[in-house]
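My structure is below; once you've seen it, I'll send some questions.
Here the complex is missing a single protein chain, while all its other protein chains stay put.
Take a look at subunit A:
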Amino acid sequence: MMLRIKRVPTVVSNYQKEEAEEDRVGGCGRNCLRSCCIPGSKLPLYAYKKLDKVACAKGLPQHESGEAPIAFLDSLVLGQWEDRVQRGLFRYDVTACETKVIPGRYGFVAQLNEGRHLKKRPTEFRVDKVLQPFDENKFNFTKVGQEEVLFQFEASEDGDIQFFPSAPIDAENSPSVVAINVSPIEYGHVLLIPRILDCLPQRIDRESFLLALHMAAEAGNPYFRLGYNSLGAFATINHLHFQAYFLAVPFPIEKAPTKKVTTLDGGVKISELVNYPVRGLVLEGGNTMEHLSYAVSDACICLQDNNIPYNVLIADCGNRIFLLPQCYAEKQALGEVSAELLDTQVNPAVWEISGHMVLKRKKDYEEASEENAWRLLAEVSLSEERFQEVTALIFEAIASADNGSKDLNEEQEAKPEATDEVKAINNSSHPAIVAGTQECLVLQ
């Protein structure tokens, strides 16, 4: 048996056509990111500084200088995004969509978005396979227009933040890029597409997840979060991507109490969400950013290898990561979801699970309550029994990987923590006063 659901796919690019209209191949002429258009093309390039372990161990990635100066990456995303607003590239003005915090303990956020799914026919999606091969014939991000791409994002060679307003696209190296989502669910909605030209399927690997974590840390804004949906957990495009946007209120999932389960050798603390409608794990801390990143990506790899759909939220500047295995699509395909919930057409992907509910019907928006949100999300969650099973699988996977990485980093870990602390505060003494440390080198 094959499980499928029908849903309206989200239009993330202006070049995303109905499958039927798709592919008038050749010559292109639309300035895309494929070999036809890349030669001679340029895009801004932001090269981030790999965080040293002190800064990270301190839990203070890069933004010691405080909340006041808008961090560089933050400004870059905002400025480029607003530029695309004024160039009219979005399908609607998301700031014209009504939104509110629903009264209640958790503060679920509701948005009425009637435009997001207009003019699209429902399409069938296979939901019982978390890993599917990349399909050249379906829409993928190499087909977006270059005007939809905001900048290239990569690690800096010499360890300093660098910005090149106009850098050639090096097809050989398959750049990672940040592009707009033309159907935004909040201001600044972008997609991070790791090594775009490699055409990776939607599947987490260590390197790509670390890239996403760097983006969160680099933006240094707790209200700029990244999210990931696996296939079977409401990803609609099978081309590796993370999403991100700005929403300057805490998400309910961030407020949920947690219960510590364990601390890994690398210092990563793992907790369980308690008193939240969706069961999930929270990973935080870690002696280095890599420790945290590898723990999460190993957990994700374990889930996808076991064919368990999941969502990931990267919150708090990359300091807290929520991992949420789910089973809604499966239930939906099996006809186990009530008509009442289905009627809302809410697809519980990472943002909805985190407490940001995008509603399509005015009625649902007006009647939105903590109780309704809770009822929907409760359907997304694994049962307690299944969750414990899945958690056990994850721990097994992480534990074996953890031992591996520990050996690699033995030298670093041997250092006494005290020294790190002293260094950290010494380091931060300048940025705290000199707002301009966030400045970066401009090379033309």
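Everything below uses one rule, namely that contacts are C-beta pairs under 8 Å (C-beta built on N, C-alpha and C of every residue); 3 or more make two chains touch, one makes a residue touch a chain; residues count from 1.
The definition used in the following text is that contacts and distances are computed from a predicted model.
Missing chain, UniProt protein name, picked from "Dynactin subunit 5", "Geranylgeranyl transferase type-2 subunit beta", "18S rRNA (Guanine-N(7))-methyltransferase" or "Nitrogen fixation negative regulator NifL": "Nitrogen fixation negative regulator NifL". Within the whole complex, the absent chain has one touching residue among A:15, A:90 or A:163, and that is A:163.
Which of A:99, A:229 or A:311 touches the hidden chain is settled by the complete complex: it is A:99. Residue A:286 is the one among A:286, A:309 or A:325 that touches the chain missing from this view. When you scan A:48, A:72 or A:310 for touch with the missing chain, the hit is A:72.
Within the complete assembly, residues 57-60, 64-70, 72, 74-76, 78-83, 86, 93, 95-104, 107, 109, 163, 165, 187-188, 222-223, 246-250, 254-255, 257-258, 260, 263, 267, 269, 284-287, 316, 319-320, 416-422, 424-425, 428-429, 432-436, 439-442 of subunit A touch the chain that is not shown.
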